[in-house]
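All protein chains but one are shown in place.
Letters A and B mark the chains as written, and numbering starts fresh at 1 in each.
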Amino acid sequence: MKRILSFQDLHNLYEDVKEQTDMRLHKLNQAPDFIQLPEHEKDETKVRHVMVCADTGCIASGALSIADVLEETVNRYGLQDKVKVVKTGCFGLCSEGPIVIVHPERIMYTQLKPEHIEEIVKEHLKDGHYVEHLLLGAREGDPVLLFDQVDFFRKQTRVATRNCGIIDPASLEEYISQKGYLALAKVLSEMKPQDVIETIKQSGLRGRGGAGFPAGLKWGFTAQEKDPVKYVCCNADEGDPGAFMDLSLLEGDPHSILEAMAIAGYAIGANLGFIYIRAEYPSAISRLLTSIEEAKKAGLLGENIMGSDFSFDIELRLGAGAFVCGEETALIASVEGNRGEPRNKPPFPAAKGIYGKPTVINNVETFANICPIILNGPEWYKTIGTERSPGTKVFALAGKINNVGLIEVPMGTTLREIIYEIGGGIVDDKQLKAVQTGGPSGGCIPIQHLDTPIDYESLQAIGTMMGSGGMIVLDETTCMVNIAKFYLEFTVEESCGKCTPCRFGNSYLLDIMNKITRGQGEREDLDRLYHLGETIKEASLCGLGQSSPNPVLSTLRYFRDEYLAHVDDKFCPAGECVSLMRYEIVAERCIGCTICAKNCPVQCISGELKEPHVIDQEACIKCGICFEKCPTKAIIKI
Amino acid sequence: MVINDQSTKFAELDRFIDELEISDKSSALIPVLHHAQTLFGYLPQEVQSHIAERLDVSVAKVYGVVSFYTFFTMEPRGRYNVSVCLGTACFVAGAEAVLNEFEKQLGVKSGETTEDFKFSVIPVRCVGACSLAPVVMINDKVYPRVKVSDVTEILAEYKDA
Partner (left out) sequence: MPNVNLTINGMPTTVKTGTTVLDAARTVGIKIPSLCYLHLPDVDVVCKNSSCRICLVEVEGRRNLAPSCSTSVTEGMVVRTDTARAVEARKTMLELLLSNHPHDCLFCSRRESCELKALTDEMGIDELPYQSPVREAELDTSNFSIVRDTSKCILCRRCEAVCTEVQSMGIYSGVNRGFDTNIDTAFNTPMSETVCTFCGQCVAICPTAALIEVDNTPAVFRALRDPKKTVIVQTAPAVRVALGEELGYPVGTNVTGKMVTALRRLNFDLVVDTDFAADLTIIEEATELVSRIQNKGVLPMMTSCCPAWIKFMEHKFPDFLPHLSTCKSPHQMLGAVLKTYYAEKHNLNLDDLVVVSVMPCLAKKYENNRPELSNEGYPDVDIVVSTRELAAMIKHSGIQFKQLPESDFDQPFGESSGASVIFGTTGGVMEAALRTAYETLTGETLDKLEFEDVRGFDGIKEGQVQIGDLTVKVAIAHTLRNARKIMEEIENGTADYHFVEVMACPGGCIGGGGQPYHHGEIDTLKKRAGALYSADEAKTIRRSHENPYILSLYEEFLGEANSSLAHKLLHTHYVPRQKH
């Protein structure tokens, strides 16, 4: 790409490329413009865009070979001039991956295997008929024609993820075609730093990394500092296990983060930014590196951006496997080459951040909201979401929910809408039990609060927190005691060990939880959990310890009966606590196929062929293999 | 042979350190450790001491950092890293049992390496593929939706490797 030497250059380029990707922006509720696609068949100049999700989830399910085969097959059919294959970011419906979307028809093919490609190319791309059995939902007997008409997409509002699934994140030009870097140009050409801060303040944008601190205020504090050297830092540590929003943003739309960081730099008076990213995200790392390089080559980052006198560079810093490094002071320590141990605040990073310099630290998703706010204005932003929590929130839906994936909804959406409309309900139509938000720092929302509109305050009021956006759906088969224990194990493992309450306290909490799940708990243990938990929250040095007992405390609050069942009756109602459950063979259902006996690793199942089998409970190690293998579901968990 | 190989690695590490653009060398510690671990496969004492010397930081600091981050290891790992995701999505989908099964079949605990240095079992926390939970990765190959009963089959792929 040519080097952009002025704001005009960028605007010219934008005018040139802006229609490139328009086709992919499906206007919702607009009448479908396809089926037999006569227009496109006729219009020789028009091409189809075939979007392949090449984000981590889909890559893991084989998206790259799908893209290769697609490319190859298109060529083989001589369609290379009529079909543009684009690797793009996450569509959100990751559990259906690999996914391909054909534009302009808005046809989505899911769960693809390389052998399906030929059919798609021939039937659809060449002949103009869609391939019904590969459509979204076809396998469940409910094929969806226009993918954006399903609730999953219809109920979402995409601000942060606006470009994910739309553009090729590897192409700076495609980013520009979606108004990329126009916000930076606007800021540099028309706005004073103070105006930028004012705009962000007015938008009411709150930090998406968990605590929800107003971004504009934070920028303002940093701007006020006298130090001539300041930094911008993007927190891409995303340590909450089971959450992958930031990953998708970085992979699906890297330039939007870079652009927003430059805007922040301009606003506070910084010329260098850092992205602190976890090493477990190798693909995002390499994508960022190439994007930074490209932006620098194009004159959109680096010295004298677009010919202005503002310079801004961005460097990457890699994490190395420590959840606590997401905490901002630990992050600073880590960037400086130290153990990721948090320190007391104040001083806040706004006053004393990386290398002791005033630093704005924001989450990836927070940055992802900046450019639209600059371009569309704070008033526009405030029309989305609730009064105190404007805008949208990206969630990673996981657990026992049908549509596992990534969604973006306006603040104030209820859990019910998210789970039953967007999320497609619970797997196997089981009973929903609770939703865990906020990861290891958060808590469980029981079904009675299903209609709570989600924003920072309302979640806090019911004993959990927004967190970074992990949303784990739990059903009747999940033991709440066990899930709380899981989170506690996580924090015990991830505690930096610096302060007394977190280092000792959490491991004693875990001791008690282990005791309870092993069936050795007593009533007093519940009080101990409560008191020690509250003290840890009050006394800990950093946010990790201050919130680590939340999963225990919130389950203790809403699911006390489950705890009591473990403690009083030595019984795990969900059948998850291994020590409190056993497998049994229901003689009536057993056909004596011997599969279980053959598979049992400790050979503790006996029985004659075609006769009901029995499990020797003493010897059984409760591995569950027999349960999985039995063809007649004769083996049950009690 | 091996010694020669080692010295090439040290030379490469030195080159990396010399080319660092970070002015304050001690803050380059973590990138340098990442690079060293890629080169050597792990971070034995002599590598850590060497890095301390080159970056002019105390050896204790290097060791403190190495022992803090789970990504760094002081033990050589096996040729195949069996990374079992224990992130929430995977946990809820039954990852723990899968991990136990790998441990049992390979006869090692998590974090350990088999005696023949073929496999290491490493629990990880979310690799970003939660939609495919539970996820197991063996080196770069992803195994989606793994069940306990799949473990034998998965390991069989590496029998003759």
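Simple rule for what comes next: a residue touches a chain if its C-beta (ideal position, glycine included) is under 8 Å from a C-beta of that chain, and two chains touch if they have at least 3 such contacts.
Only a predicted model underlies this, so the values are computations on that prediction, with no experimental measurement involved.
Asks: Have a look at A:495, A:517, A:550 or A:599 and name the one touching the chain we're not showing.
Replies: Result: among the candidates, A:495 touches the missing chain.
Asks: Of the residues A:77, A:221, A:420 or A:508, I need the one that contacts the missing chain.
Replies: Hidden-chain contact among the options goes to A:508.
Asks: Considering the entire assembly, which residues of chain A contact the chain that has been omitted?
Replies: Considering the whole complex, chain A reaches the absent chain at 322, 339, 341, 343-344, 346, 492-501, 503-505, 507-508, 511, 528, 532, 535, 537-541, 546.
Asks: Extract the touching residues of chain B with respect to the undisplayed chain.
Replies: Missing-chain contacts on chain B: residues 45, 48-49, 52-53, 57-64, 67-68.
Here is the rule we go by: only the chains that are shown with their structure count from here on.
Asks: Okay, in this complex, where on chain B does chain A touch?
Replies: Interface residues on the chain B side: 24, 26-31, 33-34, 57, 61, 64-65, 68-72, 86-93, 97, 100-101, 104, 124-133, 135, 142, 144, 147-149.
Asks: Residues of chain A touching chain B in their complex?
Replies: The touching residues are 56-57, 59-61, 94-95, 97, 239-244, 247, 279-281, 317-323, 334-340, 355, 396, 398-400, 404-405, 436, 439, 470, 472, 474, 478, 483, 486-487, 490, 496, 599, 601, 623-625, 628-629.
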